[in-house]
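Here the complex is missing one protein chain, while the rest keep their positions.
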Amino acid sequence: MPLWGPLLLPWVMACVLAFMDGRRAWVAWLGIASLAASLVCTALLLPQAWSGHPPEFVTGDWPVGVGIRLRADPLSIVYTLVSTAVLLGTLVYEHVAGGITSRSFPSLVVFLGAGLTGVFFTSDAFNFYVFFELAMTAAFALASYGEKARNLRAAFTFVVVNLMGSTLFLTAVVMLYLTTGTLDMQSIVAWGQAGAPYALDVPGTLLLCAFGVKLGFFPFHFWAPAVYRDAGPTVAALLAGALANIGSYGLLRFGADVMPQVLERARPLLEILGASSILYGSVLALSRRDTREVLAYASITQAGLIIAALGLGGREGLAAAVALALAGSVDKTALFLAQDRGGERARRAYSVAAFSTAGVPPTAGFWSKAWLLRAALERGHTWLAGLVVLASILSLLALFRAYQREQWLREGAALHRGTGAVVFALSLALVATGLWPEPLLRAGRDAIAGLGVLP
Amino acid sequence: MNLIASLVVGLLFACGVRMVLERELVRVACGTVLITNSSVLLILAGSFAERGEAVNVPQGYPVTDPVLQSLALTAIVIGFAVSALLLTLVHRTQRAHGSLRTDRLVEAEMKRVHDTEKEGP
Amino acid sequence: MRSFVPPLSRMLLWPSLIIALSFWLKGGGEVGGGFPAGALAGLAVLLQYVVTGREQTRRYVVVRYAAPLAGVGLLLVVGTAFLPVLAGYTPVSLFPRPGQPGMGAGAFHLHTALIFEGGLMLIVFGLVVTVIDRFALSTANQGDEGP
Partner (left out) sequence: MPVLVLPILLSLACAPLAYFAGRWRPGAAAWVGAACAVAALAALCWELTLGPARLVLPWAPTWGLSLEFTRDGLSGLYAAMALSVGALVVLYSRAYMPHHLAEEGRPARDEVRFQVLMLSFMAAMVLLVTVDDLLLLFIALDLTTIVSYLLIGFDRDDPESRAAALLSLVLTGATSVVFFAGAMALGLQYGTFSLPLVFERAATQPASTGALVCLAVGALGKSAQVPFHFWLPRAMAAPTPVSSYLHSAAMVAAGVFLLQRLYPLFEPAVAVRDGLLAIGFLSMTVGSLMALVADPFKRVLAYSTIAQYGYALVLVALGSEGAPLYVAAHAPCKAALFLTVGAITQVTGKKKLSEVSGLRHSLPVLAGASAVGAAGLAALPLTVGFFKDEVFFHALVEKGPLFMAAGLVGAGLTLAYTLRLWWGLFGGPRQDVPAAPRLLVAPVVVLAASVLVGGLLPGLLVAPSRAAAAASMVHGGASSLELAYHLDARAENLLALGAWALGAALFATRLTWTPMLTRVLEGTSKVGPAHGYRVLLHQLDRLSTWLHEKEVRDLRDRVASVLVPTGLLGMTVLWVTPLRDRFIAGSVGWADVTLVMALAFASAAALATLRARNHLVLVMLISCVGFSLAMVFAFAAAPDVALTSVLVETTFTLLFAGLLALLPDRRLERAQKEAQQPRGRDRISAGIAGASAFLLSWSALSHLQADRVGTQTVKLAEAAHSPNVVAAVLTDFRGLDTVGEMSVVLAALLGVTSLLKLKGKG
């Protein structure tokens, strides 16, 4: 499978779908099929990405730097796989849950998929920005889906706050270019090793803040509870499950790969930010009555864990960040989709995803938290290990309080076979990874090993 | 020139932020436009120092960095598209809430939050 | 009172479109390109909306199908960028390739970039016209949904 396959497929299909009325069943299925096909195409890239020479090309065969380089190392591939899978699940859910109510929904979801794939594949800072904007704009357009007053309110908050984040990111990319004279990530790496030692700190700071907005960690998260609560459940799943991946991926890519020396200097800061997000999210989730708000704060905790893992640094810490992001992405999607309905199926899926979020085995979330704990103990950061334990306990309490309030009391409006299948598949993936963690562990380890510039 | 350009960037940004922090939807939209403008200015400010010539010059002359120009163009277009979306969103939001003020949005949000709190056990 | 503005604006439409086209065609050589071309064409139609109103303007086919036109534009752009991959080239390979002889005279060059720019033009035109059309539509049936 050539590298352009998984990128081109959703892109072209999104254009084609834009012409069609997404409320028709076959259009929705076409969208589903194109996401599924691009998932398969990405999976076909796995052997190449793991071969030690990740597939890459430069657009138009121009010299590197002049043309745009695209590259799929293991980190890109695992992020693409998980994000596309999440999008696929969400689209299927929305379609079978009662039909899509907006003409452009499938097309926008597939655009979001194309944007995310592009973000994960590109090896050029400005191209990253463009794909990032593609994903963001599709998300902006999706945010108001449902078009009730609360959805519009959520969309407005989301757009305005995230526009600030995008501006910060654009500024950072431009500063990178002005300072290093190139946009190609590998060349920036080379410049960083040879050039002035502190010159990349300013763009690095801006990148941290920009991705902080996307990922939603303290103190950049204030938009998240409102948006996750007031947007439709499917949209919330898309935003929390797929779009937030940009944040963690961007931090990993720019932090660990492009500017490792800046990451090294930022580590104390990241640990502080991570710790405060963990505490803030866990404590606030406790008293919330609205399940979606509980989930929003739980995702802030999750973001904090990722940041703390980055702050730990080293291969183990970064790999833990990857595992946390991947498991968290599936968790959040399953939670947001399952909390919308009642009935046995939703109950089961919710509890599995909640256990995963709290880090209770045998789920994927357990392994990711275990990794963080391991990295923290290895580095001798006992306080962080304690914090992870505390966060686990508090999220267990908060999520299951919400569970008992919502799931056990509400009758009716149960998940039917189709929607049940989606949440079942998501929770099955979580449990299967929990029982056989090797894929997750290898994904995390090799994704970081593929970055190659770390000590 | 660096100083002047970055002063203007800062000024535009500050004005933009001041507008976004206004209590009214239209001004919020205006603010984002100003902010976009400031970042485009920053992009091209990188080439002020070179005092280059326009395109189509014989080899050897300094040229305004074409990559910066194309970055600026891309940023302008993306900013334009997103702002158009934002404008429609402003329209829909004010129609749904019957007000142009952001505090009304907050009130509606708070009302929902408190309603959920009340109905819970 | 019959104003001279509507006929004048109708007269202005075609020259504006032609200038837009010329922006498009000479984009490769001189200042211009697909984006300004699309924006200019959009502006020309916008003027019609302002002066003659929505109903009158929608008589033009281009205006009625502006949104699908944008889709076509994107297909053109994506197609130009990615179709060469089927022949074994890397994505975004434009023809003639470097080293191959170019064709064209003066500012005008025959190049696949032209199709690319054409797509750009259609997309921008589509966006501008659609947004203004929807705005005009909403103004026509103004009604509050209430809070």
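Labels for the chains are A, B and C, by order of writing; each one numbers its residues from 1.
Assume contacts are C-beta pairs under 8 Å (C-beta built on N, C-alpha and C of every residue); 3 or more make two chains touch, one makes a residue touch a chain.
Here the structure is a predicted model, which is why all the values come from computation and not from measurement.
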Open item on the list: Counting the whole assembly, list the visible chains that the omitted chain makes contact with.
Closed with: A, B, C
Task: Selected from A:P55, A:G118, A:G232 or A:G450 as touching the chain missing from the view - done: A:G118
Task: Interface residues of chain B (partner: the chain not displayed) - done: 1-24, 26-30, 33-34, 37-38, 40-42, 44-49, 51-56, 59, 63-70, 72-74, 76-78, 80-85, 87-92, 94, 98-103, 105-106, 109-110
Open item on the list: I need the residue numbers on chain C that touch the omitted chain, in ascending order.
Closed with: 27-33, 35-36, 39-40, 42-43, 46, 50, 67, 70-71, 73-74, 77-78, 81, 91-92, 94, 96, 98-99, 102, 107, 109, 111, 113, 116-117, 119-120, 123-124, 126-128, 130-132, 134-139, 141-142, 144
Task: Contact footprint on chain A, counting only the chain that is left out - done: 11, 14-15, 18, 59-60, 62-63, 65-68, 70, 102-105, 107-108, 111, 114-115, 118, 126-127, 130-131, 133-134, 137-138, 140-142, 144-145, 147, 156-157, 160-161, 164-165, 168, 171, 174-175, 177-184, 196-199, 201-203, 205-206, 208-209, 213, 219-220, 222-223, 225-226, 269, 280, 283-288, 355, 358-362, 366, 370, 373-374, 377-378, 382, 385-386, 389, 392-394, 396-397, 400-401, 404, 408, 436-438, 441-442, 445
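FYI, only the chains that are shown with their structure count from here on.
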Open item on the list: Out of every possible chain pairing, which has the most C-beta contacts?
Closed with: A-B
Task: Centre-of-Cα separation between chain B and chain A, whole angstrom - done: 25
Task: Centre-of-Cα separation between chain C and chain A, whole angstrom - done: 36
Open item on the list: Going by the contact rule already set, what residues in chain A reach two or more other chains?
Closed with: 149
Open item on the list: Touching at least two other chains at once: which residues of chain C meet that condition?
Closed with: 147
- [ ] Show which residues of chain C lie in contact with chain A when the two form their complex.
- [x] 68, 71, 74-75, 78, 82, 85, 89-94, 147
TODO: Enumerate the contact residues on chain A facing chain B in the complex.
DONE: 126, 130, 133, 137, 140-141, 144, 147-150, 152-153, 155-157, 159-160, 163-164, 166-167, 170-171, 174, 177-178, 183, 226, 229-230, 289-290, 293, 405
- [ ] Under the touch definition given earlier, write down the residues of chain B that touch chain C in their complex.
- [x] 54-56, 73, 77, 81, 84, 87-88, 91, 95-99, 104, 108
